[in-house]
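Left out: one protein chain. Kept in place: all the others.
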Amino acid sequence: MIVPVEFKNIVDRYKVIFFDSFGVIKNYKGLVPGMKNTFDYLEENQKEYYIVTNDASRSPQQLAESFVKLGLDMITADKIISSGMLAKEYLELKVPDGIVAYMGTDDSAHYIENAGLRTLPVKAIDDSNINEVNALVFMDDEGFNWFRDLNKVVNLLRKRNIPAIVANTDFAYPLNMHDVAIAVGALANMIEHVVGKKFIHFGKPDSQMFMFAYDLVRAKYPISKKEILMVGDTLHTDILGGNKFGLDTVLVFSGNTQPEDAETSITSTGIVPTYICETAVI
Amino acid sequence: MIVPVEFKNIVDRYKVIFFDSFGVIKNYKGLVPGMKNTFDYLEENQKEYYIVTNDASRSPQQLAESFVKLGLDMITADKIISSGMLAKEYLELKVPDGIVAYMGTDDSAHYIENAGLRTLPVKAIDDSNINEVNALVFMDDEGFNWFRDLNKVVNLLRKRNIPAIVANTDFAYPLNMHDVAIAVGALANMIEHVVGKKFIHFGKPDSQMFMFAYDLVRAKYPISKKEILMVGDTLHTDILGGNKFGLDTVLVFSGNTQPEDAETSITSTGIVPTYICETAVI
Amino acid sequence: MIVPVEFKNIVDRYKVIFFDSFGVIKNYKGLVPGMKNTFDYLEENQKEYYIVTNDASRSPQQLAESFVKLGLDMITADKIISSGMLAKEYLELKVPDGIVAYMGTDDSAHYIENAGLRTLPVKAIDDSNINEVNALVFMDDEGFNWFRDLNKVVNLLRKRNIPAIVANTDFAYPLNMHDVAIAVGALANMIEHVVGKKFIHFGKPDSQMFMFAYDLVRAKYPISKKEILMVGDTLHTDILGGNKFGLDTVLVFSGNTQPEDAETSITSTGIVPTYICETAVI
Partner (left out) sequence: MIVPVEFKNIVDRYKVIFFDSFGVIKNYKGLVPGMKNTFDYLEENQKEYYIVTNDASRSPQQLAESFVKLGLDMITADKIISSGMLAKEYLELKVPDGIVAYMGTDDSAHYIENAGLRTLPVKAIDDSNINEVNALVFMDDEGFNWFRDLNKVVNLLRKRNIPAIVANTDFAYPLNMHDVAIAVGALANMIEHVVGKKFIHFGKPDSQMFMFAYDLVRAKYPISKKEILMVGDTLHTDILGGNKFGLDTVLVFSGNTQPEDAETSITSTGIVPTYICETAVI
């Protein structure tokens, strides 16, 4: 039986902390009680921290506002790294012109537009503009008609040999204590199988998420991977990805993983966190 | 380069012919021109034939009516084996009572009701009846709201440990010369990954489809598998399944496979038909 | 918590019993103590029984001899259905002439020769005979040099577009209380990925295994699937396959599945046996 340790004791050994958002800082009930203490402590002790999230449904600004509403006004947009930012960087580097078609809400598309690209929801693609579509991005599971637009996307990808970018690799997310919802990663994965092409996936456990965060820190001062701690609630994304990137990792029980299942899950998957804590509360 | 042979020369060597429906007898344009000759010839020469199809959206009676409308009035319901019939047999054998929830049109559910089971579309499942739901069947990609009902199905399967049956393993089907549509097999496969459970899949290339047809023939007279020919347009379903079941197979070019791609596809997949014909027209 | 029921009470409700071999009748320690009683009881009560096994390493005669050595002299060769028999049937039906190359011991190849085909171990394939090789069969994980012959098989399949048959779909089998061994199914699966071709797999959970056994019974007298019980120790092969074929199923704890893990495994896989018993001992 695993005996969790105190999060504070662990945090004291590192200079920089990366946090997953959903399941660590907040969950379907709202703020994980006590997490404000954690961020106050980090601020007081001048420890750098970043939120590393697979949520591409909103811009870093909008995500930061949602933390402010929970009372965490120290979490500003510059502390947030989302898989949507990687999608945006990809489009800036690799798609010089034309239209970027998207699946998701208008909000999710909004900050991709900052890349200087013209975005269009999939529903607005027609014969007059299909030949200008130079990329497709899966941003969010909401904001479109699944039947109409998933079918439309299949045929778009059969007609235009363009990159398809998946800005959130998650397959599901919790809605409340009882229910989950299908995430856009599962929809994109289905389309990938139907059309038989390789999509470009951004999000944990992929290293590129961690690299993006690591680069933000290194831009300020020199730091070794040994001085960074990754905190997450999910073995297959946060812990696997953190481990592979060379970071020490903490598994917490405030989200996807239940204390009674942790040992079985760790043994059966072979994904071993450096530490285990009840929560990330200090 | 592959030189196709005459279908008539091949048919003459067999006693029983199994035909795939879509892509062989008909396609999005309607009847494949000349196919009436084929069935007239089979009738005249007292050769038995069966239609073996992954179409679970309608009952054998309704499928037979659709052939009659195309002028093929010899194709009666007793000559049709659909993956929906296997789903029905499974429910009769393994689900003694309760409700069978379904994804699909009312038509697709109708003949499952003949199994004496109470069916209910997924949208009608609620707290009052969820505990009576003893099975879930994926029948058709139409007849329900994808966003609402696919999410509902995920949560149904998390709450009730019941068998999920997929009555059509196809991932897509052609709508017209330019477009395809996502088939219910792709939707079911996505849900299977999201919930992490094993579903029961019926449909070619699985052997159970061929056994069902083989049993119908054997119920009339003794026959060896060597006397049966399977005709199909798709390597991964018709040809792979027919080969594995021990039948000789014909690949035709009236559907999914184009003549110019056949050789590459056969070499790269290792799925080799016994013969290749332009069409199944005599 | 699952409360197992008495095997005898269940058996009394069925006319025919299908048994998995390893993990049900015997395990690495030898005969499961008490299993002789079970077969005595079945004989006394004139219940038909068959052994349905993924073991293709030996002929039914050799497998029967191994049961006799354990004191079960009622288990004769005609009561044994192995995945190797399906491979043999496939070769008889689909490979009219030429050489069948094999991976496995000479024993495993021996009864394939009864199909009238010339067999050759992969190590003996060379420039003088490669063009006569018309099929490849994976029979057993022993009897060849893995490094030399697995590499040889990859290049054989790149040069000759022939069917590759996998006569045992298992990935591993237990050697003793502590250790398992890689089974030929895992080796074949690796080669399938390396060459990118579709192989023909025989073995539970595939329906063809159950059909073969069902046909043997039906050749003697009429029987419904409802009168047959499948007994196995593995959810993914015995129980999933039995369920899909329409049989009632019993999970026993004398092999792969431990009592303390059963509930978690059943819930997480969605593979639900009709009954659960400690062992198949009466």
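Chains: A, B and C, in written order; residue numbering restarts at 1 for each.
Methods note: a contact is a pair of C-beta atoms (placed from the backbone, for glycine too) under 8 Å apart; a residue touches a chain by one contact, two chains touch by 3 or more.
Please read these numbers as outputs of a predicted model, since none were measured by experiment.
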* To do: Based on the whole complex, identify which of C:I2, C:V68 or C:M190 touches the chain you can't see.
  => C:M190
* Asked: On chain C, what residues meet the omitted chain?
  -> 145-147, 150-151, 154-155, 158-159, 171-172, 178-182, 186-187, 189-190, 193-194
* Mind pulling the chain A residues that touch the left-out chain? -> 89-90, 93-94, 157, 161-164, 195-200, 206-208, 211, 225-226, 236, 240, 243-248, 266-272
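We adopt the following convention: only the chains that are shown with their structure count from here on.
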* Any idea if chain A and chain B meet via the same residues, over half in common, or different ones? -> same
* Using mean C-alpha positions as chain centres, tell me how far chain A is from chain C in Å, no decimals. => 44
* Taking each chain's centre as its mean C-alpha position, how far apart are chain B and chain C in Å? -> 28
* Structure fact -> Averaging C-alpha coordinates per chain, one finds the centres of chain A and chain B separated by a number of Å equal to 39
